[in-house]
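All protein chains but one are shown in place.
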């Protein structure tokens, strides 16, 4: 069965290693913070200028001057640091953030990603997404494999305005985990109970399927 | 009579306005800080990362972590700020320092300056001088009008490797104050008792002399 | 040190000299760390045809959003403008010109402007609409685009504390774009929660040295929260 949002987040969290600095986008990526295994720690970077983002505040802790990149009120962990936007993106652009997890509208076989604009429909801006995909060492895209009309989001070539080129190497969807390399999606894991055929059917771009595709561990 | 080093410094100090941020090079420029008129204040920037440089420390105040750009022990005034070299040169390069005063080997009629290198003889490096002449809003060069062999330092064209081009607009020497513009030195003041003829004789580059050249006030 | 006293007593003095057609760089991220009183003063002044450089444009009735009501904004240079219905309407009708700029590039453009760096190369935006028409150059086999710096006629900044010399510190994540904005204005105006005497701020921990600051005014702030989320 297709994974829930929480299950995608659980699978994402299994990618992290102890000591990773991680930037999580809005939505499913943010949920991944809830599923970091007990035996490791990651430190969350929020691109508005906070390294060591903590949980949401209690009513008593609420502070308008303490927000995350999604503009939500947050707290800082012990040992956090707070800095300017220029410093924050120096970290990101300079490759010091180990992992970025973000959503997307489309990804293609060349690792291009479209995530910020649907012409004539949605023009809110790219925020920090273009910097993040250009700067992070490892990027994971999380999204549903297909849109609500059943159209694949894993394409031979993106159709929407791009966020970045040749930058996506790993995708975790509700159906599968895929590596992006050599001009193809390489299926590495499938969601429990999801068949390779279903994944093949919902993947519009070139898909490489090995002889055996294990089920994800969550 | 030719000015002493102290007198050159006194004349330099008369250029400052209340509220000026000033960077003073090693030597005569540094002396200018001693002659700032009582009714105005300037704030000294030291390019190793100190805005609000104060006097030299007492024995009790000596601190190896508190130095100026000349690597001398210093103090900071009340209301100083201390920052990185990148921030310091952001201030300089960005034109936020109002005045830079520095020495030179040669200046020419196009406002070029040579101050850092004598091939095969003196190769110590430019330090911050190239950044300072490229960045400050107003630059004053202080030097003796001629070298100890009597050779003019105010040339038609610099002969030594340059520190900066088209950047010097004002020179204060032991003999005169000169503006540099339109491809010539323009004599504006002469040292008390120094004749225009002496200045003319010791200025190798094109010199424009107005009908009347007042004596400097010190 | 009278020449270094940057404190002004009124918002009129704080924004004196702002005129139609100018470019204003504004600190803040969302509604966090915005110079509320300086924005209100611009609304009061009714200055028109302004270009704003700011990560966001507030919301409909707060932050820079309030300047849209009387169409004071000609152009907006921002990374994200999705919180504001009036903004979208004026943008789609063509009344408002918008230059969407990646957030890190925007921060760096302000910093570069203040630091006398006219342009820099970044990988951000290469191959996307942001890179269109921009110079491309390869370094170590990777393509980068050339981005030019930004400076403003004015910069409006919100700080936590400033001393009379204009030395500023920011509170928590209200820092965001404010330090870069402060460096990039021909006239930089800082609205603060508290004015202190020189010497009260630790010299080694000043976020914005006073050399960048022209005017300081004590403000009072609503500090509206854009997305109030609490732990369950």
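A, B and C label the chains in the order they appear, each numbered from 1.
Rule of thumb we're sticking to: a contact is a pair of C-beta atoms (placed from the backbone, for glycine too) under 8 Å apart; a residue touches a chain by one contact, two chains touch by 3 or more.
Small disclaimer: the values here were computed from a predicted structure and weren't measured.
S.K.: Quick one: say which of B:47, B:98 or B:174 touches the chain that got left out.
M.R.: Looking across B:47, B:98 or B:174, the contact with the absent chain belongs to B:47.
S.K.: Taking the full complex into account, find the residue in C:11, C:29, C:87 or C:144 that is in contact with the omitted chain.
M.R.: Considering the complete complex, C:144 is the one touching the chain left out.
S.K.: Where the complex has a chain not shown, which of A:26, A:62 or A:90 is the residue touching it?
M.R.: Considering the complete complex, A:90 is the one touching the chain left out.
S.K.: For a quick check of understanding: of B:25, B:79 or B:135, which residue touches the chain that isn't displayed?
M.R.: In the full complex, the listed residue that touches the missing chain is B:135.
S.K.: Tell me which residue among B:55, B:137 or B:200 touches the hidden chain in the full complex.
M.R.: The single option touching the absent chain is B:55.
S.K.: Against the chain that's been left off, what residues of chain C make contact? List them.
M.R.: 108, 112, 115-123, 137, 139-140, 142, 144, 148, 169-172, 175, 202, 204-205
S.K.: Which parts of chain B are in contact with the chain that was left out?
M.R.: Interface residues of chain B facing the absent chain: 46-50, 55-59, 62-68, 70-74, 76, 82-86, 88-89, 92-93, 112, 117, 123-131, 134-135, 161-166.
S.K.: Please output the residues of chain A touching the missing chain, sorted low to high.
M.R.: 17-21, 40-43, 45, 51-52, 76, 78-83, 87, 89-97, 134-135
We adopt the following convention: only the chains that are shown with their structure count from here on.
S.K.: State the smallest step count from chain A to chain B, taking one step as a move to a touching chain.
M.R.: Minimum number of steps from chain A to chain B: 2.
S.K.: So which has more C-beta pairs touching, B-C or A-C?
M.R.: Counting C-beta pairs in contact, A-C comes out ahead.
S.K.: Taking the mean of the C-alpha atoms as each chain's centre, how many Å separate chain A from chain B?
M.R.: Each chain's C-alpha centroid was found; their separation is 55 Å.
S.K.: Just how far, in Å, is the C-alpha centre of chain C from the one of chain A?
M.R.: Chain A and chain C have C-alpha centres separated by 29 Å.
S.K.: As a quick test, compute the distance in whole Å between the mean CA positions of chain B and chain C.
M.R.: Centre-to-centre distance between chain B and chain C: 35 Å.
S.K.: Among the residues of chain C, which are close enough to touch at least two other chains?
M.R.: 111
S.K.: Where in chain B do residues touch two or more other chains at once?
M.R.: Residues: none.
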